[in-house]
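Every protein chain except one is present and positioned as in the full complex.
Let's look at subunit A:
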Amino acid sequence: MDPIKKKIQNKSKETRQELIGKILSYSSILLIVLVVLSIFIFVASKGIATFTQNNASLKDFFFSTDWSPTAVGKDGRPLVGALPMITGSFGVTLLAVLFATPFAIGTALYMTEIASKKGRNFLQIVTELLVGIPSVVYGFIGLNVVVPFVREHFGGSGYGILSGAFVLFVMVLPTVTSLTVDSLRAVPSHYKSASLALGATEWQTIYKVTLRAALPGILTAVIFGMARAFGEALAVQMVIGNATLMPKGLLSASSTLTSVLTMGIGNTVMGTVGNNALWSLALVLLVMSLVFNLLVKWIGRKGRF
């Protein structure tokens, strides 16, 4: 056979390597998709069982404030009112992000627009360090510093949504900051030159052009921060007071979806109403994280410039 013909009709070593690489990466993807899907299916089937098998009312779940899944109400249905926890979760999340966003934007602006290289590197290390601290440490500091602080300056026992929000504020700050830094860096420098050349001051340029152009990115950062705050369990559980009652204010002991889950999951038996009701809470968490993700995607599409 002609040597050239022979050569091009046989697979080369490189082609075979390419094939192996493809198989490897596709199987990794497949594995991850399978894991995500099975988590979803598992949590959903358990979470839905509360309503199908145990006959709890979906309306009660979202709107009633009686959480005592092992007991039965007057209508013969288990008491699975999750409104206090849903309120608690949203309360700490929104407050934490509300506190964190101005600080994050300020820090990010300093890092991208004002600081020298040294200052920027220093702050970079600080924010990365904040991410690396385990949440139990945050919770412990919260317990020893934030709770007494809130008790003295705001009143109440010190346990409650406000303390939870303070602890989460520190925890989400690095996430929001570093994502905001990324979005500010992505603003093309020619916007800045154009603005300065029109006679804008540095501050006017930052305020009217850079921040405005980076707005979709900053919103994304905030939502990632919210997702992080919403899912945080341990640190919040340590400072929120863990009363499954409708919060009367920011200072009364309350609970979040995650804190009830971590407190309760070890004390219930698989397959019982009490256990299933906890899975329903987990389902809400999962759906919320999906919602946060979709929001980020949606902003990313709308905000492209």
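Here are a few things to note about the model shown:
Assume contacts are C-beta pairs under 8 Å (C-beta built on N, C-alpha and C of every residue); 3 or more make two chains touch, one makes a residue touch a chain; residues count from 1.
Everything that follows uses one rule, which is that contacts and distances are computed from a predicted model.
You can't see one chain of this complex, but its UniProt record names it "Phosphate ABC transporter ATP-binding protein", from the set "NADH-quinone oxidoreductase subunit D", "Elongation factor 4", "Phosphate ABC transporter ATP-binding protein" or "Na(+)/H(+) antiporter subunit C".
Summary of contacts with the chain left out: across A:115, A:130, A:143 or A:200, the touching residue is A:200.
Residue A:190 is the one among A:74, A:190 or A:302 that touches the chain missing from this view.
In the complete complex, the residue from A:212, A:248 or A:297 that touches the missing chain is A:212. The set of subunit A residues touching the chain not shown comprises 188, 190-191, 193-201, 204, 208-209, 212-213, 305.
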